[in-house]
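With one protein chain withheld, the remaining protein chains of the complex are depicted in position.
Every chain is named by a letter (A, B and C) in the order it is written, and numbering of its residues begins at 1.
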Amino acid sequence: MDLEISTDEIRRGIRDYLADHDCLADVRSIADADRSAPGRRPFDEAVWRGLAEDLGVAALSVPEEYGGLGLGLRAVASALSEAGHELYPGPLRSTASATAALAAAPTGGGARPDVADALRTIASDGAVASLAVPAADVRGGCGVTLDGELLRGTARAVPHGASADLLVAVVDTSAGTSLVLVPPTALEQAIRRSRGGIDFSTAYADLIFDGVPGTVISADPQQVSHVLDMAQLLAAAEQVGVASGALDRTLDYIKIREQFGRVVGGYQALQHRCANVAVHIEAAAALVERAAAAAESGDTEVLARSALLARAAASEVSLFAADTMVQLHGGIGF
Amino acid sequence: MDLEISTDEIRRGIRDYLADHDCLADVRSIADADRSAPGRRPFDEAVWRGLAEDLGVAALSVPEEYGGLGLGLRAVASALSEAGHELYPGPLRSTASATAALAAAPTGGGARPDVADALRTIASDGAVASLAVPAADVRGGCGVTLDGELLRGTARAVPHGASADLLVAVVDTSAGTSLVLVPPTALEQAIRRSRGGIDFSTAYADLIFDGVPGTVISADPQQVSHVLDMAQLLAAAEQVGVASGALDRTLDYIKIREQFGRVVGGYQALQHRCANVAVHIEAAAALVERAAAAAESGDTEVLARSALLARAAASEVSLFAADTMVQLHGGIGF
Amino acid sequence: MTTGAPDRDDDVAAVLGEDLDRIRETLSALETRFATSAAVAEPDHRVGLMEESGPGELDVLARARQLQRALFQAGLAWPQGPVEFGGGGRSKEWSLALDRVLDEYDLPSRAQLLVGLHIVAPAIASHGSADIQRRYLPALFRGEVVGCQLFSEPSSGSDLASARTSARRDGDDWIVSGQKVWTSGGHIADIGELLARTDPLAGKHAGLSMFVVGMKTPGVTVRPLRQMTGGAAFSEVFLDDVRVPDANRIGEFGAGWSVARTSLSSEREAMMSGLGPLSPHILSRLHALVASGDRCSDPVIAQQVAQVTANVLAGHALAARKPADWGRLGNVAGSVSKLLLVETVDLIGHLIADLCGPRVFLDEDETFLWSEFVLGAPSLHIAGGTDEIQRNVIAQRGLGLPR
Partner (left out) sequence: MTTGAPDRDDDVAAVLGEDLDRIRETLSALETRFATSAAVAEPDHRVGLMEESGPGELDVLARARQLQRALFQAGLAWPQGPVEFGGGGRSKEWSLALDRVLDEYDLPSRAQLLVGLHIVAPAIASHGSADIQRRYLPALFRGEVVGCQLFSEPSSGSDLASARTSARRDGDDWIVSGQKVWTSGGHIADIGELLARTDPLAGKHAGLSMFVVGMKTPGVTVRPLRQMTGGAAFSEVFLDDVRVPDANRIGEFGAGWSVARTSLSSEREAMMSGLGPLSPHILSRLHALVASGDRCSDPVIAQQVAQVTANVLAGHALAARKPADWGRLGNVAGSVSKLLLVETVDLIGHLIADLCGPRVFLDEDETFLWSEFVLGAPSLHIAGGTDEIQRNVIAQRGLGLPR
């Protein structure tokens, strides 16, 4: 399979599919629903199934032996950029992050049966997965500890935590910080509290574990931090997409909005601001490309460095592009 | 005396005088001389005498009883802004900083004779003075200690240290960090090493003391830090002037330089950059005004806070304005 | 008294002289009077940049009106106003000094009155006839009448002078039709300052006149606009054959643009003062937020705090500056102050986001209270004229660059 062509095909497929389903309208209706009765309504289930199952996006990085396409993080990052471009509000990134963690788990001649099952259900059944990570300023686990074989504690603000069918969590255990799989049957026993907030493109929930079974899939500290790096990379990829979607919408608008008898897109101040956004999108995208390539070639050290730099750059440019979108739309942007 | 009118008169007087003497040409010739034979040539002595004695700028903040005008730091700050505007390369700021330190020394019914003499010689004889302060990242003295009544050590990069007739130094003594006056007769015994560098608007010299007499004029830590605050304020005032001079020269040029059949000052990108410079000059100038007013009203706490903020803002805007000047002059700016 | 307010000079005393004691007495009494009802009336502790419509809104407005009336009676509501209309006949300096003293007291918010007092009133005071001044100025400053601004239109944002809302003469009246937008407080206002095209054949600017229109007049429809913060501080206003008497014209026929510029420049100047978004109240809560976190000793945060502090102090110092000290920028002082303001608000927004992290966008206790501030910040770049317009104004009218 020629990866280059695939990546382009993936991008086009997702973009066309999401454009047909008007994600932005979905995000707006989620926001409206929340404003009338706080507590976020879930994403559109049918769009998720179409994306995950019909388009096979969830299966991208699942190894072929478990029903996936066996592609690397470059393909996944491309897919997430497209989803970000359309502000897709479903669990694509959370599922991709969990998938990356599962696919990276040490196999030793084939994955363990529970990991294999989890990967299969993601690839074939449209399962929603998520990855519970520690807060940015915390070393160690996500707030949950493994006590014997039972999980206790609260994982806060887990992306799509209320809808997740299965979870991979970074957990404190007696063997140190580990990756723990919480399979569907176990996850049903967790108490889930949906979180409100102002991010209508991702639903969050606190997951409260009070003696829920979980199994360690890796206790290797390097493996744990590799998984966290991949999650940063995937978040960065999505943010680059968000930034580029914001720029595209801005360009569309300033090419038609007229003031002082001419389109405002003709003003040098606006042109230069858009050019600056474009430069920084390309810089962040280049760092994402670099990190993804390192992940594929197994260069975890380069990945570690470039994933965090990519994330920082992508965060900044997504804010810059979004702010530019609001400003250049004038009053209607706000 | 109505201070407001005075300040305007001072500004106009200095601006006209320095414009007549083309400071910029003097700075260029200093730079040229240095490039052919490194080691900076001194400022123009006649211009300094005119400024200090004929215009009486050196006497501005010297108390009236010592032959000065008894004005406060607002007047001195205005004078330094004008000097900065013209990039005057002589010892105006170094002398003003030393004067502020001397005038602030505790008097107890009249200054001590040596302080009074120093103030008189500054006010009436065009004496060059300087203030030796600790490096930015150092607490304590300027590298010199008072051992009994003798100074030992090296004060590095003292502004106009090679030309100074008298010096006030922040010195480590057995009573803590103190202000020490080094009168003309004593300063003659210091070894002076002119420093090269790329600042052609201020000459620096290392002053090496190997048992040179000096007298403590204040060992009060609050007094010492008040003097350092005033020095920061005066530096900020000069920098605001530098920034505003750079902006004025830029505006003059972009109003006449033509490209693409129109003056480049008509392009929005250049207009907006100049507007941003102007906004930040006003912000820094407002902080300088505030700090100077606090100094005059004896509010040392407000002075302490606002002088450092003024200095930080003035440093930034002077770089921004100078960079804008280089950029907007295109190739000839470089 | 609030704590942690930004420092202030003590020359307030010099300017206010012997009035100061009486002023402090009055304000202390008001502080006590309003403190008793505060717990009831303040809907929540959210920190926003705009007054938004919501459940407690009318209570807040009622308290603002009461305070305004009390201040008026004490001679503190309209210091620069002419004595014959109930103003104080004081200097600008006196008025600025009073503002500083007012900042020290924890009084109810008068934000909902600001458009009337700092946009509408200055226009009437500078351009209006004696009759229209008498009818509206005392009422605005007594808190009896709440004003709003009817300038922007869907197709006239930055290019305000292209306004299309038409007013055609009919006897002693004008018949007004059109649509206005981004009207802050449109739904609570009693009167609106209306920019309309009275002469479609005259030039773009010369075809405009300014009016006072009653917001309850038949044909006026106000529709709140949902905004990014989730709230609604702005409205659309539809004008459908609205009858406005010619006696409600502010300034000469065809002088609408000049009247609008008075309003806009007054608005910009008010924004940077303590009356604007950076009230002493917000600043003291910001200081508390910084101090409460475990990152107040983080050098990266410290750099940001210092930058914010410098900007706020500089803004206050500029607001207190005498016109003569502005030099060539005197006629664009409002634009300079406004750009500094929006930069400051952005810096604060970034500081808050850095301090709170994800807790600023999740429904977390305490930190989520700042989400409205962070989300509201972008609007200030637009309201009162975009950054681009301010920079054009500074460059062309202040620095003398070609138009």
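Brief remarks on what is shown
Keep in mind that, in the parts below, a contact is a pair of C-beta atoms (placed from the backbone, for glycine too) under 8 Å apart; a residue touches a chain by one contact, two chains touch by 3 or more.
Given the structure is predicted, the values throughout are model-derived calculations rather than measurements.
Residue A:Val302 is the one among A:Ala135, A:Val216, A:Val302 or A:Leu319 that touches the chain missing from this view. Annotation: of B:Phe43, B:Tyr66, B:Tyr88 or B:Tyr204, B:Tyr204 touches the absent chain (contact as defined above).
Of A:Ala135, A:Leu150, A:Val216 or A:Ala278, it is A:Ala278 that touches the chain left out of the display. By the touch definition given at the top, chain A reaches the unshown chain through residues 247, 251, 254-255, 263, 265-266, 268, 270-272, 274-276, 278-279, 282-284, 286-287, 289-290, 293-294, 297, 299, 301-302, 305-306, 309-310, 312-313.
By the touch criterion stated above, the residues of chain B touching the omitted chain are 31, 35, 38, 135-137, 157, 195-199, 204, 258-261, 264, 267, 269-270, 323, 326-327, 330-331, 333-334.
Against the chain not displayed here, chain C makes contact via residues 298-300, 303.
The rule is short, and it goes like this: only the chains that are shown with their structure count from here on.
When you average the Cα atoms of each chain and compare centres, the chain farthest from chain A turns out to be B. Sorting all chain pairs by how many C-beta pairs they have in contact places B-C at the top. Per-chain Cα centroids separate chain A from chain C by 41 Å. Chain geometry summary: the mean Cα position of chain A and that of chain B are 55 Å apart.
For chain C, residues that reach two or more other chains under the stated contact definition are 388, 391.
For chain B, residues that reach two or more other chains under the stated contact definition are 268, 272.
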